[in-house]
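Omission of a single protein chain aside, the complex is shown with its protein chains in their original locations.
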Amino acid sequence: MIRVTVWGENVHEQKSEVVRKVYPEGMHECIAAGLREDAGLAVRTATLQQPDHGLTPEVLAETDVLTWWGHCAHKQVDDAIVERVQERVLGGMGLIVLHSGHFSKIFKRLMGTSCALKWREAGERERVWVCNPGHAIARGLGECFELPNEEMYGEPFGIPAPDEQVFIGWFEGGEVFRSGCCWRRGAGKVFYFQPGHETYPIYRDANVQLVLRNAVNWAAPEGGWAEPLKAPNVPVEKAREKLTPKGPSLHKPGEAGFR
Amino acid sequence: MIRVTVWGENVHEQKSEVVRKVYPEGMHECIAAGLREDAGLAVRTATLQQPDHGLTPEVLAETDVLTWWGHCAHKQVDDAIVERVQERVLGGMGLIVLHSGHFSKIFKRLMGTSCALKWREAGERERVWVCNPGHAIARGLGECFELPNEEMYGEPFGIPAPDEQVFIGWFEGGEVFRSGCCWRRGAGKVFYFQPGHETYPIYRDANVQLVLRNAVNWAAPEGGWAEPLKAPNVPVEKAREKLTPKGPSLHKPGEAGFR
Amino acid sequence: MIRVTVWGENVHEQKSEVVRKVYPEGMHECIAAGLREDAGLAVRTATLQQPDHGLTPEVLAETDVLTWWGHCAHKQVDDAIVERVQERVLGGMGLIVLHSGHFSKIFKRLMGTSCALKWREAGERERVWVCNPGHAIARGLGECFELPNEEMYGEPFGIPAPDEQVFIGWFEGGEVFRSGCCWRRGAGKVFYFQPGHETYPIYRDANVQLVLRNAVNWAAPEGGWAEPLKAPNVPVEKAREKLTPKGPSLHKPGEAGFR
Partner (left out) sequence: MIRVTVWGENVHEQKSEVVRKVYPEGMHECIAAGLREDAGLAVRTATLQQPDHGLTPEVLAETDVLTWWGHCAHKQVDDAIVERVQERVLGGMGLIVLHSGHFSKIFKRLMGTSCALKWREAGERERVWVCNPGHAIARGLGECFELPNEEMYGEPFGIPAPDEQVFIGWFEGGEVFRSGCCWRRGAGKVFYFQPGHETYPIYRDANVQLVLRNAVNWAAPEGGWAEPLKAPNVPVEKAREKLTPKGPSLHKPGEAGFR
């Protein structure tokens, strides 16, 4: 059983009539419902408005894969929570970043780049092409799938070169975008998936739901890296090869390193 | 002419008699002197103690490659300066991160990972092996070079998979380390180079100096990415293909995107 | 159930008294026995001497992961079989290349590089370090493991930059080596694992056996790429967007492309 936490910013649904019509139950609940069609997934949701944004140490400890949708309230996400999520990713938790989540604090922090892109909200057609039909995240898809209305996201996308390119999007207005990208950070797997503008029912699309189920299965921890932030000192007497200290020293025995 | 700024934390030299004996002129001045042996490099230095840590917008705008050595005062580096350096790297400036700079704010920010490692200060022998004899950063080196005394840095090193592995270090006490790693972030090239503990005269070593000159030449900008943080809206009427807007909208025309 | 075929060159065992003493049952049978301790693996063996080297289309079609140990008879492997194996890897089959298999036709073909390395047969101690404790292939290992006697393999190793670095080896004689490397080729995963010189009982080592079981589980197909060599023509009338042909043509309708 893979334990999934679906995180939703949950602001547009509260403030915008347009979005509420598309997702009366909240985007996070729609995403969660799609995932629940996979009997191997145990899915819960969390939102910005909850204490700790719903991401307490306990919740994260019990989360194998976290999905992240945010947009207008990126700045309201507490830095301490972002650090907590990052540490869990480095320790093995999978992370699926959705659509406007490209500008979330957690994604920018894990990528180290701008994560910027071009955009246009015109409800144009997108066709998402599969670059590797054998990839776990593309399982069960055809050579491509179409979204009748989507926000355009266009290159250049300010990301490090993906470890694996799973999807590239074609837009009616003439742009292209790296719509599905994989990276490993520490022991954790990260997948960015572009579709998901809040004013269209993208997360009700069968192909999109399939991709999300595939992605969550792909991102489930393979193992774990306990205490990934630790930088252990190895005392001379515990060196694997016999060693006699030489030269001057800055640190005294047993002293912690600088950070 | 490649314009290089050598940044030095410049704290150990002021506080530790041991370090001052090794680098009476300051580590940054020793590093700069080694670079100045390449007539194609225009080298200046900057330190933590200067206003803006010596990294004003003007200095960065005139810097093609920045080298970074820091250790005990990582936390004293102002976050605003770190952001400024990051933006310049994304825009094309090269960055050479040295030794204990693995835990600097700027390196952790660009990598997105822990950047943690094992360590031991025993003055043991290190042998740095070349993994790709044809790489620009290895030019002029033999198959390996030795440092009679170095701090041990050991795997696991908490970094994203390097785009290119240039060096791997062998340590007398039995460890190994990815001692020379390349990444691209935005338009900028980043090189991490492990040798350089402050209590040994590493930056006076001829091979180390050669590596640094090579690295600076390799990291010089190939071009540039103007305004790398910008996420431009493409209005419907400027779409490359003729487009009729469809579906509901969240944004009003001309409105900026969310960050 | 993951179906594994363990391929053995099976020449040293026949010709060399030294090797026969270490592996009286044949190296491939020893490797297979180690894998069979995982109840989720269905393991068979195949050898050079069999018709089609034991790798008929039927056997490959029923193989999820193939392991490959070869050394003195690389050149005797039929090119047609190598192509067949490559096509299966591109279609999704995992491939684990062992030790001297670095110079096998199939590994060189999948890498596209020299796959050359330094070597010394002195029975020296090797310590294999884990670079990513959270990787599936390192599951259950400590921070490193030791082999009291191993052939030295040293850098530079003529490979493309690995997608993931799992192990790096430290050798008593002073060298280092990228001992565990991952790549994806088409839909297939490839893992190279350095330990395994034929004159030492490496494949009886508990840690080595654990790595092999982990690697086989990691390399099992995630999905598949049917007919990975096919380059399909998309006729104008089947274009996803309505299209009117323009300009001169070389190909007649329905004609196959050139290869």
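Order of writing sets the labels: A, B and C. Residues in every chain begin at 1.
What we mean here is this: a residue touches a chain if its C-beta (ideal position, glycine included) is under 8 Å from a C-beta of that chain, and two chains touch if they have at least 3 such contacts.
All values derive from a computational prediction rather than experimental measurement.
Across C:36, C:109, C:139 or C:204, the residue that sits in touch with the chain not pictured is C:109.
Of the options A:28, A:53, A:88 or A:127, the residue whose C-beta touches the omitted chain is A:127.
For the chain left out of this panel, the touching residue among B:70, B:91 or B:160 is B:91.
Considering B:24, B:57 or B:224, the position touching the chain not shown turns out to be B:224 (whole complex). Counting over the whole complex, chain C has residues 12, 16, 18-19, 21-22, 71-72, 74-75, 86, 90, 100, 103, 109-114, 116-124, 149, 152, 154, 156, 158, 160-161, 163, 172-175, 183-186, 198-200, 225, 228-236, 239-241, 243, 245-251, 257-259 touching the chain that is not drawn.
Residues touching the missing chain, restricted to chain A, are 127, 129-133, 143, 154-157, 161-165, 168-171, 174-176, 178 (touch as defined at the top).
In the full complex, chain B makes contact with the omitted chain through residues 91-92, 127, 132-136, 138-139, 144, 146, 163-164, 184, 186-188, 218, 221-226, 228, 240.
Throughout what follows, only the chains that are shown with their structure count from here on.
Taken as a graph of touching chains, this assembly is fully connected, with contact between every pair of chains.
With respect to chain C, maximal separation of chain centres occurs for B (centres as means of Cα atoms). Centres computed as Cα averages put chain A at a distance of 31 Å from chain C.
Residues of chain C found to touch two or more other chains are 127, 132-133, 163-164.
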